[in-house]
Each structure stands twice: as C-alpha cells, then as structure tokens.
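Next up is a structure, given as structure tokens.
Omission of a single protein chain aside, the complex is shown with its protein chains in their original locations.
For subunit A:
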Amino acid sequence: MDVMPKWADVILIPVISIILAAILSALVILAIGENPWAALKLMVSGALGSTYGWGYTIYYATNFIFTGLAVAIAAQAKMFNIGGEGQALLGGLGVAIVCLYIPWPHWTVALIGAAAAAALFGAAWAAIPAFLQAKRGSHIVITTIMFNFIAAALLNFLLIGALKAPGMEPATSKFPEPAHLPSFQDMFNFGDTTFFRGAPANVTFFVALAACLFVWALVWRTRLGYEIRSFGESESAAKYAGISPTKIIMVTMLISGALAGMMAINNVQGEAERLVLNAAEGAGFIGIAVALMGRNHPFGVLLAALLFGFLYQGGAELALWTSIPRELIIVIQALVILFTGALDNMVRMPLERLFLAMRRA
C-alpha cells in the first residue's frame, strides 16, 4: 500500500518545495536590503504580465520541455541522462549544418529537416555513452557528463574554425531567410494589435507540445514503452520476459538524446538563427530539475518547464529593474532547483509521516 495518496506526491510536495524555496529566497533578498514582495510582483508582472513577458517565458519553457522530456524518458528505464546539455549542443550543430548548407524552399520543410538533423545529432551523441553502458557497463551518469565537456570543446573547435562566419565572433553566419521559423509575433499578428512583440517564442513551442504527447503515448501506450518501463522497474524481470537490456538501453538513450537535441530548433533555428558558442546555456541541466519536479511524466514536465521558464524570465526582469545583482537571481533559481530536486526527500519524509499518523488516527 502506498504511504501517501497520489495527489500528495504529485501536487503537494512540489508546491511545498516551491514555497520553501520562495521563503528562503525572500530572506536572501531581504538580507541585501530589497523588498521581497516587490521583487515577487516584479517577477510575476515581468514574466506573465504581458504577452512580451509570456513570449520569453514560453521560449525558455520550450527549451526545458525538450531537455526535461529527455531526462524523463531515460528515467523510465532507470537511467540518468545528465548529458542533455551536450546532446542539445550537438543538436544545434545538426540544425546549423542543414540550415546553412541546404537551400530550403519554405520554413515548414526547413523545420522538418532541422528537427530531423537535431534529433539525429543529439541521438548520435547519446549513442556512445549508451553503447558503453549496454556493452561495457560504464555508468551512464559518468559518461554522459563527460560527453558534455567533449561536446562543448567540439563546438568551440568548429565555431572558431570550419563553421566560423567572417568577422570577430565565434559563430556561424546567419541562416538564410527561408530557414527562419515564424515567431509568436509573426503568428499572432492581427493588423493593429500585435502580440508577443519582440519575444523569442516561436513555432517550436507547438513541436514541444507534440513531443510531450509523443512521449506520453510512447511510454504508456506502446509495446516499446511497456518494455522500457519493465526494464526500468526490474531488470531481472525484463530478462525473464525476453526483453533485451542492450536493446532497451540503446533505444531509450537514442530517443532521449534525440529529444535533447531537438531543443536546438527552438534556440538555434527559432531564436538566434545562427549557431553561437554555448548555445544551450545550461538548459540541459535545468531539464534534470524539470523532470524530477514533473515526476518524469510529460504533463508534469510541461508544468515544471513553464515554472522554470517563469523563473528565468522573471529573474531577468529582476536583474534589469532592481539592484538585485544577476548572480543573486541565479542563487534564487538554484534554491528552487535545490528544493524541488535535490531536497525532495526533505519534504517527502515528514509528509509521509504525517499521512501515516493521519491514517492511524
């Protein structure tokens, strides 16, 4: 019998964690002489108070949905893919190559082509650690994190060399016009009223929503998902049933890497429209917190990604309008990650005890 009802696990624990993180953040803000209530109001209005704010929040959230899903699906097979960052960087490489070297006639085909390339490159980057895990037993946590560094170095090498555009910057040249994705500003433009003006959110958000649906159907409705979950729950039982661990490890990690890689159509193709250094900006790591908070469920990942999108955009507004330094914003974001992710058990244990006591009474 479960100790806690499901709703407590899925809703109560994240909410309490966020409140705890908020209280601690408030104390930090108070300590540097700012008003935490005003700061919160600024964050809310900055991130959610206008379509412009929403446009940023959704843009960040789109990144986190992809990397969160990548972590979530690997977690279904009880694998911890912390290589989302590197896989997303490689996805960016894939996007850049097809956008620069293939003359796309229209953004729709460019999107399909770039998405395929991003998925392929991300998957390829995950394939090596997956193979090492499946065949040699090298721990996936160690190998994927090392591959993040290799990916960063590889991108550096290419962006100051083969792919570098003329000029001073270590970046590719701008993608040609037909490869540009429509932003929310282009899509929600109704004559005199334009929504999302100047915000980077783009059509990729809908691809991300489709990815959530895809992952949900894959995990809970297909044979492969059934085998992935079986393997994750019990490797010994999977062997008994004739499910090949090698196959599951490989396939799951390829899907995971592909999802992380597909983040690049949002930030590289949709926003920057060229490949720059460190394009993923840590979104691969945020994906871990997003998946953890979202309980490895696509719908949870979506909600958690929106929360983190809010934190990113609200934090940027704070840095812009108050004397709260940029570094402190990172501290606040870190506190949320710490509480929702790493300190999950700190909230869970007392809550479980409470529910046990209530049931006894």
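Assume contacts are C-beta pairs under 8 Å (C-beta built on N, C-alpha and C of every residue); 3 or more make two chains touch, one makes a residue touch a chain; residues count from 1.
To be clear about the criterion, contacts and distances are computed from a predicted model.
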Chain excluded from display, named as in UniProt, from "Nucleoside ABC transporter ATP-binding protein", "Methylhydantoinase", "ABC transmembrane type-1 domain-containing protein" or "SusC-like TonB-dependent receptor": "Nucleoside ABC transporter ATP-binding protein"
Contact with the hidden chain (one of A:N35, A:T108 or A:S234): A:S234
Omitted-chain contact residue, chosen from A:K135, A:R326 or A:R359: A:R359
For subunit A, the residues touching the chain missing from this view: 1, 217, 221-223, 226-227, 229-230, 233-234, 236-237, 239-244, 356, 359-360
